[in-house]
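Report on the following structure.
Apart from one protein chain that is not included, each protein chain of the complex appears where it belongs.
The first chain written gets the first letter, and so on, giving A and B; residue counts start at 1 in each chain.
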Amino acid sequence: MRQSLPARLFLYASVVLTCAVLIFPIYWLVVTALSQPDQLRQLPPKFWPDEPRWSVFGKILEERPIFLWLGNSALAALGAVTISMVVSVLAGYSLSRFRVRGGQSLGLFILTAKMLPATLLVIPLFGIFRMTGLIGSMWSIILAHATLIIPFTTWMLKGYFDTIPRELEQAAMVDGCSPLGALFRVILPVSAPGLAATALYGFVLSWSDYAYARTFLTNAQGNWTANLGITTMKGEYISNWADISAASILVALPILVVYLFLERYLVGGLTAGSDK
Amino acid sequence: MAGGRFSLDLARPSRQHWLGYILLAPAVLLIAAIIVYPLIVSVDLSFQNVGIARLDQPRRPFTTANYERLFTSPDFWNACWVTLKLIVVVTSACFILGLGTALLVNNRFKGRSVARLLVAMPWAVPEVIAVVIFAWIFDSSFGLMNWVFLSLGLIDKTINWFSDPDAAFAVVATTMIWKGYPFVSIMSLAGLQSIPEDYYAAARVDGASALQRLRYITLPCLMPVIGVTTVLVMLWIFRDFSIIYVLTGGGPLKATQTLSIMTYEQAFSFFRMGYASAIGVVTLVICVIAAKLTMRRAPDNL
Partner (left out) sequence: MARIVIDQVRKSYGALHVLKDFSLDIADGEFVVLVGPSGCGKSTMLKILAGLEEASGGTIRIGGRDVTDLAPGDRDIAMVFQNYALYPHLTVAANMGFGLKMRGTPADVITRRVQEAARILDVEHLLERRPRQLSGGQRQRVALGRAIVREPAAFLMDEPLSNLDAKLRVHMRAEIGALHQRLGVTTIYVTHDQIEAMTMANRIVIMKDGEIQQIADPETMFERPANLFVAGFIGSPGMNFLSARAQGGTTRLFGEAVPVPPGADGDVTIGLRPEHIEAGPGAVTFMARPSLVESLGSEKYIYFEAPDDNRPPGFLKQSEEDQRGSRLIARLVNAGPVRIGENVTLSFDPARLHVFDPATGKAIR
């Protein structure tokens, strides 16, 4: 149905206005980063700096080990996602295909685990990591992030495997595959998009963590993740919002890029199984 | 081939179901080690008078003192009240914004896919970064929000956002709403797209107005999605640590101290891990109840 011109104009106006208001904080972050520090202390504020200070990124990279932080975040995410994916692919497949005794209760437990607050697990994990000497190491953060990720990925993958017809692995078994062969030669290749979406989602979960990093890594500067690094800047740089904003942009960028280009996958993972 | 495989031929009909257990084993072991065991430790700690958790030392005598103290502590009831307030305020605002944006970008127009991306973009901003943004916008001296309010004549002197209890609560709520509404938007949009066009065509034929179509088709069809999403959003607020902790640390005067923040503060600022675990166990019970509620709403998910 074709809409009338005023209706269309109204629609466009509301879309533009809504987007502008909702995105404004992100825009403001960019403006702040590009402003001269003294300009930020002027009222009325400037909505676009007179001369954008692009050099701020170079400066902040020199002053702060941003790349180290990003690298640590990436390492933590890669480690946690790898462990979680290996475990959840197998478990998700089992929950999807086999009637395992206790499988129902395990599924229920995993669903509950998805909802556990980090502040609950962080205390015993702190004790366990202290006892095992893992505190401050990348292993502590990888394992802690795995507790966040595994419940999500197992559940998502089970949902994804549920959409793949059983006849596929039955055909593979009649063709001479072992059940594991059917999983690896047929089901996993067919599930590639689902696997990618799930891994990506796990990556975002790990990248967003602050509680575990702050608890386990505060005293291990060399292992700081990006989020932890940023908050230490907030504490000490009360006045230098330009620098913090520049650093924040660098930290948010990887996830924003992933979001802009792979939104379909991420959203697919987010909504999987929950629209029933 | 048959001889070598005989020992573990899982393809045999009588053994095919073994694989279900074998595949589950790594997950069960890992979950037992990094989730179940810590949970047990947590419950155990909550019944001891422990400062800093030391698992290599003999456990302290059993006591219910932590719980007794907890339920008589005004701080605990304050934290419950703050948590509840935050859940109600943020959830309702997230729904208004999220549903509104979803309905808006569900219209047909040029650039719709870009608009969809932009509208849900805050979802992809890490919470800590969102805090940086809003901490600056609500800065007491040069923050944008004070200037806006002053220019509009809503206030005559700048608000000190982070030292006034109500103002600080508002800042926390605003930040959480901005970070949380895109999730509702994404979920509702997925729900909207699964409503068959036929329903709307049929309603048009029956002469239903746009408002009636919203009331009698869109919203009822969205109800299942909204149900699950509500629980998830509420749980997210309930659990959230980083936004509040980095923004206000639970202050001023515990005005933004939720149960999560209180747990963490007690454990890692005052080193009363036994007491903190008791709060944690209470939150766990609330989570289990919420999980049960979600399960009932979405039985197909199991």
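As a convention for this text, a contact is a pair of C-beta atoms (placed from the backbone, for glycine too) under 8 Å apart; a residue touches a chain by one contact, two chains touch by 3 or more.
Fair warning: this is a prediction, and the values are worked out from it, not measured in the lab.
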For the chain that was dropped from the view, give me its touching partners among the shown chains. A, B
Which listed residue (A:L106, A:A172 or A:A247) would be found touching the missing chain in the intact complex? A:A172
Contacts of chain A with the absent chain, listed as residue ranges: 165, 167-168, 170-178, 181, 186, 189-190, 192
Residue by residue, what part of chain B touches the chain that was omitted? 2, 9, 11-14, 16-17
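Going forward, only the chains that are shown with their structure count from here on.
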In whole angstrom, what separates the CA-based centres of chain A and chain B? 14
Quick one: in the complex, what on chain A touches chain B? 8, 11-12, 14-15, 18-19, 22-23, 25-26, 28-29, 32, 40-45, 83, 86-88, 90-91, 93-95, 97-100, 103-104, 106-128, 130-131, 143-144, 146-147, 150-151, 154-155, 159, 173, 177-180, 204, 207-211, 214-215, 226-227, 230-231, 234, 241, 244-245, 248, 251-252, 255-256, 258-260, 263, 266-267, 270-271, 273-276
Listed in rising order, the residues of chain B that touch chain A in the complex are 5, 9-11, 16-17, 19-21, 23-24, 26-28, 30-31, 34-35, 37-39, 41-42, 45, 53-56, 97, 100-101, 104-105, 107, 109, 111, 115, 117-137, 139, 141-142, 144, 147, 151, 178, 183, 186-187, 190-191, 194, 224-225, 228-229, 232, 235, 238-239, 241-242, 245-246, 260-261, 263-264, 267-268, 273, 276-277, 280-281, 283-284, 287-288, 290-291, 294-295, 298, 300-302
